[in-house]
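Let me give you the structure first, and then I'll get to my questions.
Of the protein chains in this complex, one is absent; all others appear in place.
Showing chain A:
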Amino acid sequence: MIQLPCPWCGPRNVTEFSHEGEPATRPDPGTATPEQWRGYLYFRRNARGWTEETWYHSAGCRRFFRLRRDTVSNTALPAGERAEGSA
């Protein structure tokens, strides 16, 4: 089981968190086309390698926060911090 660095609580087991996925920008609901809106609903990069994602610390501080995670090695860093060799 991996640990995630909660920006508030420090490192905790991943079972304390829920994964909220990669952040997506909400289109203007007044002008969005179905394609744009459904891109926002369903389409994500799902990258192999470094990705940015939102997590919710449901069994801890109950804050939503951003994280950078390497989906290959599961190395997780606070958002904004770049690992060596990351894109």
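Throughout what follows, a residue touches a chain if its C-beta (ideal position, glycine included) is under 8 Å from a C-beta of that chain, and two chains touch if they have at least 3 such contacts; residues count from 1.
Throughout what follows, contacts and distances are computed from a predicted model.
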{"item": "\"HTH luxR-type domain-containing protein\", \"N-methylglutamate dehydrogenase subunit C\", \"ABC-2 type transport system ATP-binding protein\" or \"ABC3 transporter permease C-terminal domain-containing protein\" - which is the UniProt name of the missing chain", "value": "\"N-methylglutamate dehydrogenase subunit C\""}
{"item": "Hidden partner interface residues of chain A, rising order", "value": "1-3, 8-13, 15-16, 18, 20, 23, 26, 29-30, 32, 34, 37, 40-41, 54, 56, 58-64, 74"}
